[in-house]
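For this view, one protein chain was removed and the others were kept in their places.
By written order: A and B. Residues from 1 in each chain.
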Amino acid sequence: MEFSRRETLALGLGAAVVTVMPFSVNAAADDVIATFTGGADMADTGIELTAPEIAENGNTVPVAVSAPGASAIILIATGNPTPGVAQFNFGPLAASQSASTRIRLAGTQDIVAIAQMADGSFAKASATVKVTIGGCGG
Amino acid sequence: MASGVKPRVKVPKTAAAGDAITIKSLISHKMESGQRKDKEGNLIPRSIINRFTVEFNGQSVLDMAMEPAISTNPYVQFEALVPEAGDFVFTWYDDDGSVYDTTKSIAIG
Partner (left out) sequence: MTKPMGNTLTAIALAAVAFSTVAAADEAADLVINGDQEMVIRTAAPEHLSDVLDEINSGWLYRKDETQLLQMDDFDNPGMIFVDLAQDAWNAVDGSEEKSCASCHDNVEDTMKGVRAVYPKWNETAGEVRTLAHQINDCRENQMGAEKWKYTGGKMTAMEALISVQSRGMPVDVAIDGPAQSTWEQGKEMYYSRTGQLELSCANCHEENFGNMIRADHLSQGQINGFPVYRLKNAKLNNAHARFKGCVRDTRAETYKPGSPDFVALELYVASRGNGLSVEAPSVRN
């Protein structure tokens, strides 16, 4: 990002040191959720979503999901240009219904994980991840 | 076939029958998201791994659909049951039709 000298001065003069990308939400995220759940209610227990509070770098953010007894879990980045991130389908030889991966986040946003349980019900967890502008070289 | 695509998977050499083991998998792949632009300002088309499957002796452990938000060099960690000795087969499916796979054997002991 190119800053004019005026902007650099403003930053240096006590503006927030941590520069945070603007929060954004995407209506397409709701569509992705609706496709997965068919509009059903989602319980707020039964699924865990682990993500850092502040991402070291938005290009590679480690996240983990876990929902004992789930047949599938979807992961959504509500602030990304396209919100769908992944869908984990667990087979009979999965030892646990959990997985970790690394994702790209375009800016500060909520990420959402929804599990479909064996009995057909759904559970949802979300986490806010701050994505910052780095200091030097991005 | 994308070049320089190589899998890297960690599976223990042995396990007790019925054990749960942790498997770490990585594959070198650019995961071109379709959001980036080239020097002339044209969108670079999407080209990613879109699916990752893990099977053990023919039974499914994990079947994962990936979208462009998965980072370059996709990493997936998960747990698998080891009912008997056998082979884990890991398969990655590329947008361009390529299929990459690797097999890791595990013994009971």
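Following the convention adopted for this analysis, contacts are C-beta pairs under 8 Å (C-beta built on N, C-alpha and C of every residue); 3 or more make two chains touch, one makes a residue touch a chain.
Predicted model only: the values in this text are computed from it and were never measured.
Enquirer: Given the contact rule set out at the top, which of the displayed chains would the hidden chain touch in the full complex?
Expert: Touch partners of the hidden chain, whole complex considered, are A, B.
Enquirer: Which listed residue (A:Thr37, A:Ser96 or A:Thr132) would be found touching the missing chain in the intact complex?
Expert: Of the candidates A:Thr37, A:Ser96 or A:Thr132, A:Thr132 is in touch with the missing chain.
Enquirer: List every residue of chain A that touches the chain not included in the displayed model.
Expert: With respect to the unshown chain, the touching residues of chain A are 5, 8-9, 11-14, 17-20, 52, 54, 56-57, 59-60, 62, 132-138.
Enquirer: For review purposes, identify every residue of chain B that touches the missing chain, sorted by number.
Expert: For chain B, the residues touching the absent chain are 4, 6, 8-10, 24, 26-28, 71-73, 75.
Just so it is clear, only the chains that are shown with their structure count from here on.
Enquirer: Okay, in this complex, where on chain A does chain B touch?
Expert: 59-61, 64, 77, 80-82, 84-96, 98-105
Enquirer: Residues of chain B touching chain A in their complex?
Expert: So the residues of chain B touching chain A come out as 20-21, 33, 35, 54-56, 59-72, 74-81, 83.
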